[in-house]
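Reviewing the structure listed below.
Here the complex is missing one protein chain, while the rest keep their positions.
Right after this comes chain A.
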Amino acid sequence: MSNKVGDIAKSSETSNLVIEINNLSKGFDDLQVLKNLSLNLFNGENLVVLGKSGSGKSVLIKCIVRLINSDRGTIKVFGKNVNELKSKELSKLRQKIGFLFQSGALYDSMTIKQNLEFPLIRIKKKLTKKERDEKIEEVLENVGLTDTLHKMPSELSGGMRKRASLARTIIVDPMIMLYDEPTTGLDPETSSGISTLINDVQKKYNTSSIIITHDIECARATADRIIMLKDGDVYMEGNIDEFENSSDETIQSFFKEKP
């Protein structure tokens, strides 16, 4: 009986899985960045991945969208093994994933409107020009950047660029959001604004997110669950309270280092 209950719980947990990573390894020359890492992302949750610089956080999410090919292990997104997908299948899967880059990665030669139109034209091909314009206005309003439509990325501040980049990511209604250090290089107030925006996006678009950060405040504001990476593997998993109350020296020193 208990076995049956366990199976049901397991299967419901499995059906709720959005990303399933098993024994992922990745190295560059002599440096092994990820070592047999395993983690799951469940539907609708915000998973924060903490870790010091060089712990393999960014490599992890780049492996998920196959910007970097992993050496060993499996990455399943919506049950599909990313490493086995053909070019067209991978392209279709990527349409369901939004990726916010650390630098924002807005296209320099385009206005904000053109930046937002770029994925929209290619992914939501059926939209008319009017519908596209409405969608652009809607997402810019959501991130609080309505007056930047015809501005170039170079005319925006760091925080505004991050928000514009977030708008470009959510405009195609992704089901998964991957944030690569969304608050790095921003002042505390702007960082807090970005954290609020991450929560708003999760609520409004019902996304499941992996947030890579070493900003404790961002983790506090956004995390449903936290994973800490150390030496390419999961060092600890839990919620913010468990991390803050941990007596482990590594965890303590990490939390104390932050302002």
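We take it that a residue touches a chain if its C-beta (ideal position, glycine included) is under 8 Å from a C-beta of that chain, and two chains touch if they have at least 3 such contacts; residues count from 1.
As a working rule, contacts and distances are computed from a predicted model.
One chain of this complex is missing from the view, so tell me which of "4Fe-4S ferredoxin", "Phospholipid/cholesterol/gamma-HCH transport system permease protein", "Subunit I/II of b(O/a)3-type cytochrome C oxidase" or "Biotin transporter" is its UniProt name.
"Phospholipid/cholesterol/gamma-HCH transport system permease protein"
Which listed residue, A:Asn22, A:Thr74 or A:Gln95, touches the chain dropped from view?
That would be A:Gln95, which touches the missing chain.
Please pick, from A:Ala105, A:Met152 or A:Met175, the residue that touches the omitted chain in the full complex.
For the chain that is not drawn, the touching residue is A:Ala105.
Spell out, residue by residue, where the missing chain touches chain A.
So the residues of chain A touching the unseen chain are 62, 65, 67, 91-92, 94-95, 97, 99, 101-103, 105-109, 118-119, 122-123, 168, 172.
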